[in-house]
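Of the protein chains in this complex, one is absent; all others appear in place.
Naming follows writing order (A and B), and every chain is counted from residue 1.
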Amino acid sequence: MDNVLLARSVLLAVPLYLLALTLLGRLNPWLRHVLGLVIGFAVAAGLNLVLPAGDLSYFTTFVLMGCVYAVLALGLNVQWGYTGLFNIGIAAFFAVGAFTSALVTTNMPQGAMAAFTQQWVGLGAPFVVGVIAAGLASGLLALLIGGPTLRLRGDYLAIATIGIGELARLFFQNERWLANGPQPLRGIPQPLSCLVNDGCSTLPAFVNQFFSALSPRDYPFIYVAIVALILFLVYQALERAIRSPWGRVLRAVREDEDAAAMNGKNVPGFRMQAFVVGAVIMGIGGSLYAHYVVAIDYSHFDPLYGTFLIWVMLMLGGSGNNRGAILGALVVWAIWTGTSFLVDAMRPALAAISPELPQRGPYVRFLLISILMLVIVLYRPKGLFPEEKVVSLARDER
Amino acid sequence: MALLKVDDATAGYGEMQVLNSVSLTVESDEIVSIVGPNGAGKSTVMKLIFGLLKPWEGTVQFDGNDISGMAPDKIVKLGLCYVPQVDNVFPSLSVEENLEMGAFILDGPLGERKERVFELFPRLAERRRQRAGKMSGGERQMVAMGRALMLDPKLLMLDEPSAGLAPMLVDMIFEKVAEVNAAGVAVLMVEQNAKRSLELADRGYVLATGRNQVEGPGSELLNDPEVARLYLGG
Partner (left out) sequence: MAVVEQSLAGARGRNLRRRAGKLFGNRWTLVVILALVAVAVVIGADAKNISGVRMLTLVVRGVMLGGILSLGAVGVTLIYGVLKMSNFAHGDYMTVGAYLGFALVGVLPHGPRIAGLSFGYEFIVALLLVMPLMGLIAYGLDRFTFRRLRVRRSPPIMMAMAALGLAFGVRSIVYMVFGADFAFFYTGATRPSIELFSGVRIRTDQLFILVLAIVLIVLVYLLLERTKIGKAMRATADNLDLARISGIDTERVVFWTWLIGGALAGAGGMLYGLDVQLRPEMGWWLLLPLFASVILGSIGNVYGALVGAFTIGIVWQVSGAFMNPAYGPGAAFLVMILVLLIRPEGLLGRRG
């Protein structure tokens, strides 16, 4: 196996290993990790050998974006699935996370560039700082708007969040000084991209040597490993959280607020916590998104891409279930990208109906996604994975 | 043949059984009263008859038709009208509009029918344009009954007509029930105020724990000390 394939296999093995770890949950830890590594690498290598390079790249980018959306779906799951908060303004948190990470990790434009690009700050900080800042900023936004809105009943909260989503869009569209709106903010750094270029000064020589066979085109393989790792960490954290006393209270609040309040639980406090935690995760998702697409503007976070799609993902996967959220994200992302092929195949038929229709392909796809949402709501509102009946760990078991 | 016949009806809400083989009849000229302790299932019988509940077993027949579980708006067309215990008027509509809604299924002018209701309840005539939601309990009960009478029903069902009313108004309501009956409308009522309703009724049924316990002419039940002790709280 030549070096390129080997390097790619190692990278691709990361998400597969993490997946295997999750699915093999019940085995004893040693066995789990060894088996996970073996299976992960085997499948990755297998894919590398079997699939042509183009397909493999496509598969990798697919998994990558699916994982980014999975993070967003997990965030929504904390708010809606576990606490029953109806948030139709996901795009706001998504956008705030993305733009914060971008502003924190890019450098202020110099010289000629400064004429075209304006931004509020450019700290040039590393990726990890960007991710953390994104989470914090999103969480802060949730804290600010949660106060007046969280005590509202269901559909009023929904309207308030629609408003927030709209305001965020307007803000990023109109405030040039902030993030170059409406123009895109470009040049968002890609973490560890040095590995596919001239080598990373911060990493030991043998690592650089190992990955030297890769070209910049192979960057998605690196990024998918990073994204999968972050998704895994978020998932693990949430699974623990939901089994903790905190998670127990959240579920109690959702089931019967009055009973929880009568038991002395600070219901508004818990709802705020869930709202903020969910927002932090959405912010992280935004950051992951930004560092992949490298250039962002307000149109990336419109209600379709930034909110509705994620709701379809969670509804399909099963709200109240973290695995469902991840699966839903991947399935709906697959459907979304799959419809692209479908629409391409339908080109002649579309062109026959109207000459402009083929270039409006994305909207045909959105119609299909909307129909999917209606089908879910009408026929399978609980989604693919029903809510987990979670048994909280007793104090000493944790 | 009886106007209304409930035959061995068993029913409940969800999985909870409330009625167990309940039977009763109402002839076309009588006043029949259902009494019994709280939780006996009296209101449930009403809802069963009026199609708000489907019987698990048994049948409900009205004027020769099997109406078991039939939709309420169809039952109304057969001549059976129902006055629920609470929320029995449309608060944002005027008295007159409430009456008009009672006769929704009819197409023609309603002037005559409204006048008849106003004759029965002169107090309402004075307040015909007032919003029903702003009226006192007694007046609201009159509006509720008036609405149900707009269709000249063969049988009028009343769920606790005297609930929450001052004694003077209770008298008035029962007077009106008698008047309505005298005009040819059969009446089936459920009442907490057993004494007054049995005084008025031709026949009575005592219901307890979802079953028939005793039945007979109103005066008999009224004067039976056993009945009073066992079912009517002495």
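Throughout what follows, a contact is a pair of C-beta atoms (placed from the backbone, for glycine too) under 8 Å apart; a residue touches a chain by one contact, two chains touch by 3 or more.
Please read all numbers here as calculations on a predicted model, not as lab measurements.
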Contact set of the excluded chain (shown chains only): A, B
Contacting the left-out chain in the complete assembly, out of A:Phe41, A:Phe210, A:Trp246 or A:Phe366: A:Phe366
Residue of B:Asn20, B:Asn88 or B:Ser197 in touch with the missing chain, whole complex considered: B:Asn88
Among A:Phe41, A:Tyr58 or A:Phe86, the residue in touch with the chain that has been omitted: A:Phe86
Interface residues of chain A (partner: the chain not displayed): 86, 88, 148-149, 152, 154-156, 158-160, 162-163, 166-167, 170, 173-174, 303-304, 308, 311, 315, 354, 356-357, 360, 363-364, 366-367, 369-371, 373-374, 377-378, 381
Hidden partner chain, residues of chain B it touches: 50, 52, 71-73, 76-77, 82, 84, 87-93, 97-98, 100-102, 104-105, 147-148, 151
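In the analysis below, only the chains that are shown with their structure count from here on.
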Computed distance of Cα centres, chain B from chain A, in Å: 60
